[in-house]
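These notes are about the structure you will find just below.
The complex is shown incomplete by one protein chain, all other protein chains being positioned as in the whole.
Chain IDs A, B and C follow the sequence of writing; residue 1 opens each chain.
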């Protein structure tokens, strides 16, 4: 049992105090198990009521390569990546560059067993004798490396003013309430805390103070949120092939389905199949979608490429499917553990010939949940594959979130005819309503009038093979009509116009957070801009109206080539001269500082103010 | 031995004579072997010195489904598809619609054994009693069906005024000079000819008259020309998987390589491997390209989709490869035996992440030959996969062509360092020249300093795995620089500006022929336009200059969504409002009449003329 | 039990014609047509309700054939080589469906070998019928992976690689039902089809089904050499001469019968003897290998083992097909959401 927690120090230099507003990085090697300590630290700050966010910058490897965990505490609620001022230096391999990269006034908490850190007078350095601290720890030898991380958790807790009981609660939450695990870890945390308390003198301005800004919020990853959303969307079938950073989405899906969708007698009302590759995964999803199940897969770049042929089949045979692409850095195998928005154009037009797919673009974990269920509604209503493009940053990192709202509309299963409702002259592709979407039937239906032979080859409205030019044209023109219908089915953009702003910005996905932060600062500097956040392709009229309303519109995105800018120029050719592109990609999430730098040349002071 | 040929009739109504200017269609069923008769007919007209072109509109099946062979004779040299006025009706299944589709004044040569053709007073009908004519033919019973086609060849020869000796010469050429085959077929041709001569009275205006417009021209398919070009481009390795309409390209390649690239002792200086699928085919091509061979594949839509992941690897590891995509109608399996330009955007950006590939766009068989060798130069100079997009119409149909020009430049093998030329500090991706293209080395080189580990993962300039943001950015920015270099390596557009024309048209590939014809007619009507024929992506400044120089520019293409128009709008955003799209796809090649209809609304009378 | 006559309704009230499909567009005499006919016959004889069956296929002449049988059943003509994945999804979404899947040797042996092996490994309940002709029919006669080593075809040249034997592949891959038939042996084929339809797992049925269009003509078989420079046969590739169906007359179990194909080539079919024990895996494998070494093809039920659970059993699918679950069972309650969210 831990003793009653000692009180945190209270003697930080008051003058330059940086209260609940700093960025910290924990530098370790992969496979050392530091993730628990890092997430517990994050959670502790959260428990203090302080807005916080964590980003794991990890290598594509299992053991031994550098990994950095960024934690940002922000009383103002900003969560974008920010260059760290505090460093927990536990990795000998990167010690030099880690220390070098700190700004003057930064802080190093150094594993004292490491040799040869650069001496910098302008930093505050605290030494943590990890080996010594671990000496007396009673644990299986092979677990000691893992537990050693708890020393810095305790020490930094002391440094930032996180009470030990908060650390304990955080640990308990991190371990899902399993006290045995807490009891094994907590003593080591305390050792760190006590060591700091006994040997360190607070000489830096960074600390956490209790606030009330996280009440009713959660901490969750985008992949987990997406999986939960899919579960509440009635996902019944998933097929997938492991690939970073999408794997944890399917792992979470299995967990949620196991918990929430198992019958009393233990029978699952779902299946998740690990396929032999992504070609098979998407094939299985289409097979299940055709047979009437809500089916999905999750993948990333290379898997997306492998899904091209089948996605085209899904488009043309009109089979609902939901495909999550948790984007990593491409082209090719690229950087499997870094984030990007590089698949937008490719996913949107995936497959040879004229294929176009709806793409949903969540920016927050709340939207990962929401689009998790909505994507199925769009897919079944439109009878077509629907992409949801998220990214490693959103998917694998831990974000604060409002409690997710239960779906506010019943499931939209689309036009499905069953039994007696199937007319004797039924034909699969008869556009009875004129919206381009024809009612479908499902295999196994007792009314054989609904039977048809689905195919990726040219067909007439009865799904019968046909090479006639007029059938081809009628069918593809109907598909184009359907595409226009889809504009009304997908989530509409969020438009935030600012009075006096002559410049607009269009963005999507996880870059939102850096943009919001930069925007506030730029507005304060007298260069405000309007913001349209795109939530889906195809676009609707709101985008046109937004571009029309501003002198210039800058499209901000995380890829090399400005993919959305290009898509918008094609979609709004008359407005193309007003569209500018800001596109960057290096694997790291954007910071607000980067956004400011990139946007500044495009911005003009608000109307009515002096230039 | 055939008797001396009888003289053709000479009594056509002189008034409305349609001399060497008509369109004819032979309607048969697939698998009946009519191709030889059709090509011989085509060749006979060609031998008469009359410009001619044939288009085979065939089903995706082997036996029994309708197939139409279009032949157009045009004294003016037009070769675009034109609605036929003469019909050889040999297919009972389509007899009705075939006859119905003829314009008034049209001609039917009907297999008299078929029942129930619609009666139309406004047509001239000739009956050919095929069974009766075949009765006396001395041939193996199983060959009779095949030989029966020779009856219409003879009969239509009589009707059009093709002398029997011309038909014989054409047959001989068609059979590559093998007299035995000619001797088996010619008697049946003569039977047809004689029957017509004996029983028919010429009652229509269509005939062929000798001209001198085909001297020194050839008849060849685009696939054959491409294969020959590749052979003269030094193709040493091809891997492929059969798919219509690209199969005949590889078949021809094997033939040409066998003939032209076999050593005296029978050793081939090439290999063609039939892969197990297209993923493997492109993988083999990249393996060979990496090892230093000029390597290519040919495929069509579904295969292209399957090549996505590997093409991205080729882009990122910078491996030369040539990929011919002989386009058919997609999405999905679509119409395997119909033509389209539907893969342009997909091929150009194939692969997830920011990948962009050069795409060559031949419009004629001459260019199929030329790009056949040039594509290797571009691929090796730029060390990247290069697409050549042709289509079924260009690839599989028989076109007149000038004799191909021998390559006018030596092979450009790109920057390859060998042996002692490899510096001790060699690194694979060092951009020593600043053009984005770094010298490569080849496996097997005796100088081990050149060794590197090629990869699709993030790497530094030495090809060593790296996740560093600055390495990623440096590498992808170099790739973007290389892309600009590629603009100077690919064929430049053909620009034909017309004085006084305020409207420009941009087109590419096989639609050129219909556009040329329509353009002449429209110019004659007082609505001329300038024409820019794009020969490759990425574009160069000539396109910008062209669009700038006209009030509006119409992009004409054969797909549903106007893919090139979209690409140009993205590339030239400031000019996007001036770009209009004319895009159609139904599987049939465009006719000049269609182009006129589609362009007319966009055209304005030439400057200086009354509106 | 004597089978009903075709025009008499069977136990589910359907005549044989009700089990037919659209008119075949395959070549006359193609083995695939003969197989389609036997499927129609068997479905009729077994009183199959068409709506309880789905038809699946890849791409190829063989894969077209589901359009020509069971027109009252749903079906999916998928992608080349990728039918097994469509099957896996469809039959997991609705595990009550019974499935006749038709593939070709190119479809399953070349491009689709991976998916074929993996679906067998998962033991998805389906009849996996391969219409095996050793060539790519639809793309005009290239060798597929099942073509014999050294086979010469006028268009494709000489095949340099050993054949993939799909029965051995299935066996090694864990299939519980492995059989081989011949398109011309209707009686045996019907028996095998019936047994396959009753099997609760992947029933692999490799049916030798000669292509009449892209096999050699006897006259040209030896004389053909690749290329324009050489002799070409009288008929061009675009001509498919009229052919008769090849029909194998009854032969006894244990006998080897040599069939002459349209091209004059010969096929030795050895029908498995009565008393053969199809439950001995190693013996079955040995039998296949020995026959291959002798240049024969074993026909009949080669291996049978019903003990492995099917994929549906592995996945513990319940009474209601996943595809038929109502919204109440698909979307957990608001309470459930709250309970989960409380944990974050």
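Just a few scattered comments:
Going forward, a residue touches a chain if its C-beta (ideal position, glycine included) is under 8 Å from a C-beta of that chain, and two chains touch if they have at least 3 such contacts.
Computed from a predicted structure; not experimentally measured.
Every shown chain that the unseen chain touches in the whole complex is listed here: A, B, C. Across B:134, B:226 or B:239, the single residue that touches the chain missing here is B:239.
The chain omitted from view is touched by exactly one of A:181, A:217 or A:480, namely A:181. Listed residues B:415, B:455, B:544 or B:602: the one in touch with the omitted chain is B:455.
Interface note for the absent chain: among A:31, A:77 or A:105, the touching residue is A:31.
Where subunit A meets the missing chain, the touching residues are 30-36, 59-65, 142-143, 145-146, 175-176, 178, 181, 184, 241-244, 247, 254-255, 258-259, 274, 276-277, 302, 332-333. Considering the complete assembly, subunit B touches the hidden chain via residues 176, 218-220, 228, 231-234, 236-237, 239, 256, 259-261, 263, 266-271, 273, 275-277, 279-295, 309-310, 313, 317, 373, 401, 403-404, 406-407, 410-411, 413, 441-448, 450-457, 464-465. Residue positions on subunit C in contact with the hidden chain: 110-115, 117-118, 121-122, 145, 160-162, 164-165, 168-169, 172-174, 281-282, 285-286, 289-290, 308-309, 314, in rising order.
The definition used in the following text is that only the chains that are shown with their structure count from here on.
Taking the mean of the C-alpha atoms as each chain's centre, subunit A and subunit B sit 45 Å apart.
Centroid to centroid, with C-alpha atoms defining each point, subunit B and subunit C lie 36 Å apart.
For subunit B, residues that reach two or more other chains under the stated contact definition are 60, 302, 332-333. Contact with two or more other chains is made by residues 79 of subunit C.
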